[in-house]
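This report refers to the structure that appears directly beneath it.
With one protein chain held back, the other chains of the complex are shown just where they sit.
And now, subunit A:
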Amino acid sequence: SLRQVSQRTISTASRRQLENRVPEKQKLFQEDNGLPVYLKGGIMDGLLYKVTMGITVLGTGYVIYELLMASMPKKQK
């Protein structure tokens, strides 16, 4: 009945979302594996790091290029 359905308890799958998972994180980030904190979370850390580095390094190169171009005299006709 509708009453019974509306009073159902949360299923186990979604209950895990509302539990305190800090101890698991504490274990992961205190593991003695020599990884620095910015890479210690897993594969995604490395990916994000590479993307950020890519953008900043390539961007810096582009800025230097633009500066060189802007400092050159324009070609006379």
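Annotations
One rule holds for everything that comes next: contacts are C-beta pairs under 8 Å (C-beta built on N, C-alpha and C of every residue); 3 or more make two chains touch, one makes a residue touch a chain; residues count from 1.
We adopt the following convention: contacts and distances are computed from a predicted model.
The chain that is not shown carries the UniProt protein name "Cytochrome c oxidase subunit 3", picked from "Cytochrome c oxidase subunit 3", "Pescadillo homolog", "Golgin subfamily A member 7B" or "Large ribosomal subunit protein mL64".
Touching the omitted chain from subunit A are residues 20-22, 25-26, 28-30, 32, 36-38, 40-41, 48-49, 51-53, 55-60, 62-63, 66-67.
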